[in-house]
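Here the complex is missing a single protein chain, while all its other protein chains stay put.
To keep things simple, chains are lettered A, B and C as they appear, and every chain counts its residues starting from 1.
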Amino acid sequence: MTKSNLTRRGVLKTGAVAGAGVALPTIFTASSAAAYTNEPTGSSVTLGFNVPQTGPYADEGADELRAFELAVEHLNGGGDGGMMNTFSSKALKGNGILGKKVEYVTGDTQTKSDAARASAKSMIEKDGAVMISGGSSSGVAIAVQGLCQEAGVIFMAGLTHSNDTTGKDKKANGFRHFFNGYMSGAALAPVLANAYGTDRKAYHLTADYTWGWTQQESIAAATEALGWETVNNVLTPLAATDFSSYIAPVLNSGADVLVLNHYGGNMVNSLTNAVQFGLRDKIVNGKQFEIVVPLYSRLMARGAGENVKGILGSTNWHWSLQDEGSQAFVKSFGTKYGFPPSQAAHTCYVQTLLYADAVERAGTFNPCGVAEALEGYEFDGLGNGPTLYRAEDHQCFKDVLVVRGKENPTSEFDVLEVVEVTPRAQVEYAPDHPMFAGGNLGTCNPGA
Amino acid sequence: MDAIILQILNGLDKGSAYALIALGLTLIFGTLGVVNFAHGALFMIGAFCAVTLTKFMTWEVATGEVQKTAWGSEVPVTKPLFESWFGPEVGGALIDWSVPLAILFSIPIMIIIGFVMERGLIKHFYKRPHADQILVTFGLAIVLQEIIKAFYGANPIPTPAPAAFKGSFDFGAMLGFDPNVIIYPYWRMVYFAFAAVVIGAVFAFLQFTTFGMVVRAGMADRETVGLLGINIDKRFTIMFGLAAAVAGLAGVMYAPINSPNYHMGMDFLVLSFVVVVVGGMGSLPGAVAAGFLLGILESFASMNQIKSLLPGIDQIIIYLVAIIILLTRPRGLMGKKGVMED
Amino acid sequence: MGILEVKNVNKRFGGLQALGDVNLSVAENTCHAIIGPNGAGKSTLLNCFVGKLIPDTGSVMFDGQSVLGRTPHEINQMGISRVFQTPEIFGDLSVLENMMIPIFAKRDGAFRMHAIENMHNEKEIVEAAEQMLEEMNMADKRHMHSASMSRGDKRRLEIGMCLSQQPRLLLLDEPTAGMARADTNNTIDLLKQIKDERDITIAIIEHDMHVVFSLADRITVLAQGTPLVEDDPENIKGNPKVREAYLGEAA
Partner (left out) sequence: MLGLNKKDTTLLIIVAALTLLAPFILNPFPTESGLAQFNAGYPDLMQRFVIFGIFAIGFNILFGLTGYLSFGHAAFLGVGSYSAVWMFKLLSMNVIPAIILAVIISGLFAVLIGYVSLRRSGIYFSILTLAFAQMSFNLAYSVLTPITNGETGLQLTLEDPRVLGQSATADGSIPVTNLFGAEMRSTYEMAVGPWAFQFNMGYYLCAIIMLVSFYLAIRIFRSPFGMMLRAIKSNQTRMSYTGLNPRPYTLAAFVISGMYAGLAGGLMASMDPLAGAERMQWTASGEVVLMTILGGAGTLIGPVLGAGFIKYFENIFSKINDNILHGWFAFMPDGLEDFVVTILHPFIGKGWHLTLGILFMLVVIFLPGGLVEGGQRIARLFRGKKSDDKSDEATQSTPAE
């Protein structure tokens, strides 16, 4: 176990010894003595892992935290090294980052923008974290990304799927490895057209907040391009628990596909309700009625039980992938915790390694140096095939998985099966694509 | 027309859940004068009674064989506990029917929880200000939630209804509309019927038993009943147990509708308070009527025709209706004077 | 022309005729008692004077102005103070504070936003309150928590609070109900003293004949919502109708 002693101000120690009880006015603006916010001067560096520990996404947060712990262990040379062995960059040597031992602090986002920012601030102000990562919703990711931009630390986003994170709310200090709504649409649409035909009428139920809207827009655009018709798009309240009154009119609308733009608890409930209504047993317009869940989370899909069987969706990563990197990660995660990691865990683990690697390559913890090292960086071996961190919007471009709820699961973790690995080229888009327009990356802020 | 019938059906079902929770809450409000913020937690525990029974029946016991998992470690092959006890057929059927079976299992558990809560905690707060009651029951609700979370995690847990109740019934075809226009799931019909039976049983109990008479008298005038030398303490305990059982039953049967999670109680808590108050403090029929009324109105508000006219109306309809009712009828639909007005 | 003129007041609750054609005139500076058996409509009538109820028909005039449709605080500001059957005081406040509030109300009207004004600068109010407590023989209790006093003291405080506003009409709703004999006598003495020393009109609803005959200058007997007789106390005692409707029953 790492003994975390939460050193923040190694820099202060010298002054303190010299001053011996005398107040020494060292600085007047935030850490201006250092070259950048929270410059690590001691023998260790502190990372901040900000994940939901309470509230509906607590399990996802717990899984993210496991991945972070694993990543820190590997960075410090412990364990079997996981994906560090398969990573295309060999800058990481298992001796911490730039020779400094990696320590970490954790916090609770509560899946609320306010609480997440409070927690991130405390990591930056109190614990001297030089990078913040984690999170399980786009609202939180965007809020914390904004904070990190202002404070001058790097933000490595966790699970966030909204187009806005690297679209209109993109920030120079923020980086997203996870895929987004547009990519889901681009990957999913051809598979849907293949499986269900191009002459389909879709009825969308959409969570009534920004993530829901961007995903709905993306999916509708991608499916319409292939000939589908969008019959209706109904916004559902975030707080809704019973979706019966939204689902009941679906059949009457003439639609033969139901698209559920819901995540987490909303998704579990709306899918369960839809199956309860027997929608999938119906024949409409002479075709079998189908349900689609564009963004799957395996952890949450488990909550819907048998209802996910055969339902198509997309996901960032899945533990059943057979490439070398994924296998290495699943092995070391499974050995340590006894079960396979979730896509949230994968993203968080990868983001931590990517950050550490960028620091090594840049030779500094300075956010501007790190950002430069990450921008336009091509890498491989982290489970998603050859990947690019695009400089224009700090979005990762990589293969996207189309998955289906498994018919005969062998265990509670074996919920999804990979239907297709959509190649990166198919999900790429221009940085000024209308769905991502309106933002401004700004310039990197090192704080100080 | 068909859309309206459909939403009435939906509303009846939503209303059933609201009415059941509000019924228990108003029993506690009306008889004991306690603002119980832990009532949602009781509903949640009810749902987890179903989860627990299902989990127990499907407890994985080793068969002695070993298989290799995809992530590289070796695990023993298992099969559900009840199948290994009763054989695949009987065991399988029992597992399939675990939610209805959980009713039997949950009643005594919920009553015991109610008794313990009342004797151990609530009893000491009858004479304390409402503010203190809120604080202590809120604290209790958090503790109960966290205990459940410690055992079952934060994610929802699928708790399916028996296979016989899967799918939906085509009312449209029966009523002469086009097929598929008005469909309704069997399990939701069961839930509505169940709610009607429970509500009827509670009313009958209060109407036709001596115990019920005393309790109703106590709701109307607590002091007099106390003066009559009736041991009201014991009855309060029983009332609390009853209210807990009603909340628990509502939860058990709700489990297949939405997979239970540890915070489902909090989701319902605020709503059930609104229902109780709209119904009128201290009025059982009021709580039931308000539950169904709000359920149906909520369903109507989510109709596309109405939503396109008033965007976001389904987000606020319940609160809007609550405000209108409270402003036009000072004590809710059927409230009694002087209950919780200061 | 009395200070309080009640004309043709009717009030129904559903099918029940609570008040039927009540006519009543209370002369200034007298003590007028309204008596009657239980359910005769005494309290309903009183509630019509203070704005709690509005009669279906008829008029209630105080000093030439109608009180109907006005709220209780407006009617109080017109000069009518009311003492309740169970003493209504500010139980959470000290006795002195209780006494100060009506004096504030008299001076500042129904509402004044004196949110950051200092209590120390309200010397006149404190002095007036202290003086009133002195008159009520309660000066020694001024810092007591008023809820913890005896019922007799609460009644005394309530009457003092009403008097401190120098009302022109004091309404007393069974002021000795539920009191021990000694407290009742004290209250009678207090009321007599008030009547003698102040220019004040008193209207009293009472059950206890001892109280009524010790105080009243004029008595109205109410039965089934209608005035039966109005006369001087001596004549009421001998009136056979009253005996039948009320005293007979009481005996």
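As a convention for this text, contacts are C-beta pairs under 8 Å (C-beta built on N, C-alpha and C of every residue); 3 or more make two chains touch, one makes a residue touch a chain.
On a predicted model such as this, the values are computed, not experimentally measured, just so you know.
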(message) In the complete complex, the chain left out here touches which of the visible ones?
(response) A, B, C
(request) Kindly state which of the options A:Lys90, A:Lys126 or A:His433 is in contact with the chain not pictured. (result) A:Lys126
(message) So one chain is hidden, and I want to know which residue out of C:Asp21, C:Glu97, C:Glu130 or C:Asp231 touches that hidden chain in the complete assembly.
(response) C:Glu97
(message) For a quick check of understanding: of B:Pro88, B:Gly139, B:Pro179 or B:Gly200, which residue touches the chain that isn't displayed?
(response) B:Gly139
(request) Write the list of subunit A residues that the hidden chain touches. (result) 1-9, 12-13, 15-16, 19-31, 53-54, 58, 61-62, 65, 69, 104-108, 112-115, 117-119, 121-123, 125-126, 137-139, 142-143, 146-147, 149-150, 164, 169, 208-211, 235, 237-239, 440, 442-443, 445
(message) Under the stated touch rule, tell me which residues of subunit B contact the chain that is not displayed.
(response) 35, 121, 124, 128, 130-132, 134-136, 138-143, 145-147, 150, 270, 273-274, 277-278, 281, 311-312, 315-316, 318-320, 322-323, 326-327, 330-332, 340-342
(message) Applying the definition given at the start, please give the residues of subunit C touching the unseen chain.
(response) 50, 71-73, 76-77, 81-82, 84, 88-94, 97, 100-102, 104-106, 109-120, 122, 125, 143, 145, 161, 165
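As a convention for this text, only the chains that are shown with their structure count from here on.
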(request) Name the graph shape formed by the protein chains and their touching pairs; answer line, ring, star, complete or other. (result) other
(message) Can you tell me which chain is nearest the middle of the complex, judged by mean CA position?
(response) B
(message) So, comparing C-alpha centroids, which chain is the farthest one from subunit A?
(response) C
(message) From the mean C-alpha coordinate of subunit B to that of subunit C, what's the distance rounded to whole Å?
(response) 51
(message) Centroid of subunit A to centroid of subunit B, CA atoms only: how many Å?
(response) 35
(message) Taking the mean of the CA coordinates per chain, how far is subunit A from subunit C in Å?
(response) 74
(request) Note which residues of subunit A are touching subunit B in the complex, please. (result) 55-60, 62, 208, 232, 234-237, 239, 241-242, 244-246, 248-249, 251-252, 265, 268-269, 272-273, 276-278, 281-282, 284, 299-300, 302-307, 319-320, 330-331, 333-335, 338-340, 411, 414
(message) Applying the document's contact rule, which stretches of subunit B touch subunit A when the two form their complex?
(response) 2-3, 6-7, 9-11, 13-14, 17, 69-73, 149, 153-160, 166-168, 180-181, 183-185, 187-188, 256-259, 261, 263-264, 267-268, 298-299, 302-304, 307, 311-312, 314-315
